[in-house]
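Just below is one structure, and these are the notes that go with it.
A protein chain is absent from this complex, but the other protein chains hold their places.
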Amino acid sequence: MLETQEDKWRSLFFTGPAILLLFVLLVYPTLDTVRLSFMDQLGEQFVGLDNYRYAITSPRMQEAFRNNLLWLVIFTVGTVGFGLIVAVLTDRVKYEALAKSVIFLPMAISFIGAGVIWKFVYDLKPSGTPLQPGQQIGLLNALVTGATPDRSLSDAIAALNERGVSVERQAVVDAIIEVEAPALDAAVEAGDLTAEQAKTLQARLPAAASAYLNGNLPSFREPWQAVGQWPRVAVATINDAIGQLPEGSGALICGVVPFSCIDAIVDAEEDALDAAVDEDRLTSERAEEVEDLLPAVAAGFLQTGQLPAGEGWQTTDQWADIVTNVDSVSVRGLNTTLDTGAQPIDWIRTPLINNFALIIVGIWIWTGFCMVILSAALKNIPAELFEAARVDGANEFQIFFQITIPQLMPTLTVVTTTMLITVLKVFDIVYVMTAGNFGTEVIANRMYQEMYGGQRQFGHASAIAVILMIAIIPVMIFNVYQFRKQEAQR
Amino acid sequence: MTTAATVTPKADPRVSGSVLERTNWRRMFERIPLHFSVILLMLIWIVPTFGLLISSFRPSQDITSTGWWTVFQSPLEFTQFTLQNYDTVLNNPNYDMGGAFRNSLIIAIPATILPIMFAASAAYAFSWMKFPGRQGLFVVLVGLLVVPLQMTFIPVLRLFNNLGVTNNPNFPYLSIWIAHAGYGLPYAIFLLRNFMGSLPREVFESAFLDGASHFTAFTRLALPLSVPALASLAIFQFLWVWNDLLVALIYVGGGRYAPLTYALSGLVNSLGQDWHLLTAAAFVSIALPLIVFFSLQRYFVRGILAGSVKG
Partner (left out) sequence: MKKLLLILALGLLMIPGSALILAQDTGMMEPIEDCTISFLTVWSGEDELPNWENMVAPFVEATGCTIEVESTRDLVPVLTTRVEAGNPPDIAGVPSFGAIRTFLDQGDVLPLDFLDQARLQEQFGDVWMELGTVDDTLYGVLPRAAIKSLVWYSPPAFEAAGYTVPASWDELLDLCEQIVDDGAACFSIGLESGAASGWPATDWLEDIMLRTNSLETYDAWVDHTVSWTSEEVTLAWDAFGDIVGEPDFQFGGPDGTLATNFGAAPCPLFTDPPGAYLHRQASFIQSFIADCPGGENLVPGEDFDFFLFPPIDDQYGTPALGSADMFAMFNDTPGARALMDYLTQPEALAGWLEGGGSGIATNNQFPLDLYPDVLTQRAAQVLQEATAFRFDASDLMPGDVNQAFWSGSLDFVQNPDNLNSILQNIEDVAQSAYGAMAEDMEAEGDMAATEEASS
């Protein structure tokens, strides 16, 4: 390279605008931030290292440090790893353009969009009860609850039949029809439904009722009129059949619907406890303790016949009788018994899981970026290298690890350092989805909250910002080291 | 003395054999895992966005009560789809979406071109010019990548206010152009420097020997050769500016100059009602970036170098 005198001044012309912009927009604020990090909240008094002490010791900041570390490892490995894999794989297929566009698409979506998109993946709705199931609108929870559904009324009916209680499935279906059909007619009269609609629904009714017994509530879009009463009506029919049993058949019922029996015991015991406390035969503390133990003890009694020991129990001598005399099941008891399916998972609010959930969103967005850069470098590896290796009989994995990766090393470094810097500054994803709550706090969010959360803790925010910048410096140093190596080679 | 060994090349059935022989079954079979992996990855990546697309065509009551996949239970029942969400978003009485779209363009185009221009010239200088402090300055400029943007708003806005740059009725977008130009520089310089530095030396050396000035070398050699990197950078920067809300809010504010992201965020009221409109809003907002991406994506796919060192 020719060094000329004019280079020195020309270079100013070339770099001048950039330097000026960067000074105004980034350097000057950084200097100001460093200054403020040593001042009090309003930037008026010098407070030494107080803000730094706060930043390092405050519990939410410590949580943020831990989380940023988690993000650092998983996000970086994820984005670079997937980016590399996608780059390598799509290089070899004909629909490369389509595949790459699909992977890159999330980078084109604004954060508002990404927030809504992942809401449809992570959302949690209360799961309802087996007899009145709820619907999930989040994909993951639909999979979780759909894969292991609760048991259904059909199961309960079958179990009862096995034990000799003859409940006719058809009778239950008929009962449902009996309550829904008139409701549909009434709706037509009241003008809430057209005759057409009613006719369609009437035709579908037997099938819908049967499906309900199998655990599938009919579609909310269909204007059924009395769906809320189906559980009650179904259970009433079952109770009719149970009523046919001779007296004292409680044990049979408890075998199928144990919670109806547990409830009976609990109710009786609680009433007796209240009476005992009122009559001063028992302290209310002991009564509370007994009440807390009651459900588990009652369940144990049903299974093994064992009665609890200790003071305060009021009705234990009657329990066997209570069980024997149970003669009906309640909606609640049936619900509790059939509730054996998986519960939906709160992906956003459950500690630890939620961090991974957020990191996955981050990987989903940024993999495309890594893929683009790595793919470009990949295509620049001379094809002869690969061909020679293939001719020598190397398999794909060997090629990948012994040729591809070493050749890509410089680019891998660039991409990895970029991702490290991005992840240390991660803010939008956390802010939009949890605002740092539920154990998902990150450094950039803390900085934002301290600065703008209403208390204008400029000192705190500035100290946090400085710490953030210092944390990123090792990455930059590494980058620079690489850069110098390259320079030396030129 | 060497004996010339006559080697009769074996007839390559791939060339001359029957169809059965010509088809490389083994290769096709080997490729099944490849296709499987790629398609699996594509599916995983697209499913969430696909869910949003479906949801944007569903009535609001449906969106909040049943999963979007339930539309496939009766895919031909068209009554379960609606254009209402898009209608509300596009014809919103409170926000001039067309105007906001135009504002986004007015903001994004210079905010993309400016940093790239300044970065390109700076990158050229760092690559092919010699001046004292070159390495140190580069390190500092790129080191500014560590600065979190939120810390810059108050000092910079205060400066702009004092200089009369903001709220200037003659140049309402000046402050945000400058802001984005500055914010986009560190990464742009980083990327372009890496790229330009790895262009073939000989090209430049011969140019200088021929008496070309740096200016000529820059405009006639470096820039044209860097088009792929410039295109990639343009996409990244454009996407970032187009999707940005916070910087716009600070430097432009609401009102008649606000960009599309501002208008779309205003669809949801302060209590969060009507969030279902965001399903359609997200796609309205993504329409232009997609066009930009697809028209420039060959630079990605053809995979021209964007920042690695040649072997």
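Which chain is which? They are A and B, in the order written, and residues in each are numbered from 1.
As a working rule, a residue touches a chain if its C-beta (ideal position, glycine included) is under 8 Å from a C-beta of that chain, and two chains touch if they have at least 3 such contacts.
Everything quoted here is computed from the prediction, not taken from an experiment.
*Asks:* Based on the whole complex, identify which of B:S65, B:Q84 or B:T216 touches the chain you can't see.
*Replies:* Of the candidates B:S65, B:Q84 or B:T216, B:S65 is in touch with the missing chain.
*Asks:* Identify the residue among A:F23, A:F386, A:F400 or A:Y452 that touches the chain left out of the display.
*Replies:* A:Y452
*Asks:* Specify the residue from the set B:V47, B:L157 or B:A212 that touches the hidden chain.
*Replies:* B:L157
*Asks:* Which residue among A:L124, A:V323, A:L408 or A:L424 touches the omitted chain?
*Replies:* That would be A:L124, which touches the missing chain.
*Asks:* Going by the contact rule already stated, which one of A:S154, A:Q197 or A:Q343 would touch the omitted chain in the full complex?
*Replies:* Spelled out, the listed residue whose C-beta touches the missing chain is A:Q343.
*Asks:* Against the chain that's been left off, what residues of chain A make contact? List them.
*Replies:* Touching the missing chain: residues 41-42, 45, 54, 59, 123-128, 132, 134, 220, 226-229, 232, 330-332, 335, 343-344, 346, 349, 431, 435, 437-438, 448-457.
*Asks:* Spell out, residue by residue, where the missing chain touches chain B.
*Replies:* These residues of chain B touch the chain that is not shown: 61, 64-65, 88, 92-94, 153-154, 157-158, 160-162, 166-167, 246, 249-250, 253-255, 258, 262, 265-274.
Just so we're on the same page, only the chains that are shown with their structure count from here on.
*Asks:* Using the average of all C-alpha atoms in each chain as its centre, how far is it in Å between chain A and chain B?
*Replies:* 29
*Asks:* Which of the residues in chain B end up touching chain A in this complex?
*Replies:* 31, 34-35, 37-38, 41-42, 45-49, 51-52, 55, 62-70, 73, 80, 118-119, 121-122, 124-126, 128-132, 134-135, 137-139, 141-148, 150-152, 154-156, 159, 178-179, 181-183, 185-187, 189, 194, 197, 201, 204-205, 208, 214-215, 218, 228, 232, 236, 239, 242-243, 245, 261, 264-265, 275, 278-279, 281-283, 285-286, 289-290, 293-294, 297-298, 300-311
*Asks:* Flag every residue of chain A that touches chain B in the complex, lowest number first.
*Replies:* Touching chain B from chain A are residues 1-3, 7-8, 10-12, 14-15, 17-19, 21-22, 24-30, 32-33, 82, 85-86, 89-93, 96-113, 115-118, 120-121, 135-139, 142, 219-221, 364, 367, 369, 372-373, 375-382, 407-408, 410-411, 414, 418, 421, 424-425, 427, 444, 447-448, 451-452, 461-462, 465, 468-469, 472-473, 476, 479-480, 483-484, 486-487, 489-490.
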